[in-house]
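To start, the structure under review is shown below, and the notes come after it.
Removed: one protein chain of the complex. Kept in place: all other protein chains.
So, subunit A:
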Amino acid sequence: MINDAQEFRKDFPLLAQNMNGKPIVYLDNGATTQKPESMIHAVCGYYGGCNANPHRGAYALSVEATDIYENARERVRKFINAKKSNEIIFTKNATEALNLIAYSYGLSNIKEGDEIVITISEHHSNLVPWQHVAHAKGAVLKYIYLEEDGNLSEEDIQTKITEKTKLVAVTQVSNVLGLVNPVKEVADKAHSVGAVVVVDGSQSVAHMAVDVQAIDADFFAFSGHKMLSPMGIGVLYGKEKLLDAMPPFLMGGDMIEYVEEQTTTYAELPAKFEAGTQNVGGAAGLTAAVDYLEKLTFDRITAIEKDLVDYALPQLRELPFIELYGCDTKRDNKTGIITFNVKDVHPHDVATILDAEGVAVRAGHHCAQPLMRYLGQNATCRASFYFYNTREDVDRWVEALKKVREVMHLGA
């Protein structure tokens, strides 16, 4: 069980590489995951064997490209258990999906004096668009803050969401604290006051089974590249009734029905929100990624990540110079993200020193500046696991951490 992950490593060509002369220990999966060979083949196969502009040509290749694209939509529908495949809109990434909601739903449904509620642990991609809507419409942007242990404040969920609230945006897993948020509870509260709920699934879909109907999300957004797929393909899920009533986001080819000189009628879902030539190669990759994950199963993925966290945390706690964030949750909701600092050493210096040891971690504000400020930190380091990481990776990381203070001439 423990070094289960070894068997998957051969599927990931990049993991066989060295970084700075040492076998790479890739611990930046929260930023983007590595790619399995089967996914890379699917993308190559598409471009090498079936490339054509979907929807536009009356010839076999174009039909094949269309099939590949629409098949991906159906696979994603099943993957997150949406009711209908026309509730799946392909985007460039999670950020574009969230902007689509903000521009299309937000600007047309939120009015002066209305309230938008988000959490302090949102990624900028699920924060800045709501600031924009609030500023543009004269609405009020309110925050749900955290308990001591990094979980969303129960009290804030119950008191910040009020009759004035029109939209609640919440991440399912924080990309800094790595804690699973009670999104169903937030959705229930939002629905009880007639608000819609936007769930950012960027850090969840690749790591746990997601059922958009079970959590009752009105909108759900994620990026393919954080779940084994190519960069440049993302997904917006929205309930059909909401998507149907929303105005288009981008306008042009493929999203129309009839265009007159002065007026246009728009296509039905999902084409209404997919203007211009789409990323069919990316969709082919996404299908292969979903295949890979479903074959592996989320039971195994979460078990491996949990084992790595349970193996790493006691070792990190042994080191008196390590500060941890989001690692003392009172609930059973920790994912494979460990955010930390080395005392008296700036995170960027830590990352540079780990880099020299072949260990890739992220340093900085993780696109969550309001959360950093709330935690009283200028920046932090983050290690984020995926199922192909091993206990040996953890050992290499911990060993490298032990060198940091010495390199900085701070003594052991």
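Observations on the structure shown:
In the analysis below, a residue touches a chain if its C-beta (ideal position, glycine included) is under 8 Å from a C-beta of that chain, and two chains touch if they have at least 3 such contacts; residues count from 1.
Here, contacts and distances are computed from a predicted model.
In the listed set "Fumarate reductase iron-sulfur subunit", "Xanthine dehydrogenase family protein subunit M", "Nitrogen fixation protein NifU" or "phosphoenolpyruvate--glycerone phosphotransferase", the entry agreeing with the UniProt name of the missing subunit chain is "Nitrogen fixation protein NifU".
Residue-wise, the contact with the chain that is not shown comes from A:His348, picked out of A:Lys10, A:His348 or A:Lys402.
If you put the hidden chain back, the residue from A:Val128, A:Val193, A:Ile256 or A:Val407 that touches it is A:Val407.
Listed residues A:Lys22, A:Lys184 or A:His365: the one in touch with the omitted chain is A:His365.
Per the touch definition above, the residue from A:Leu242, A:Ala356 or A:Val398 contacting the chain not shown is A:Ala356.
For subunit A, the residues touching the chain absent from view are 344-349, 352-353, 356, 363-365, 372, 378-379, 407-410.
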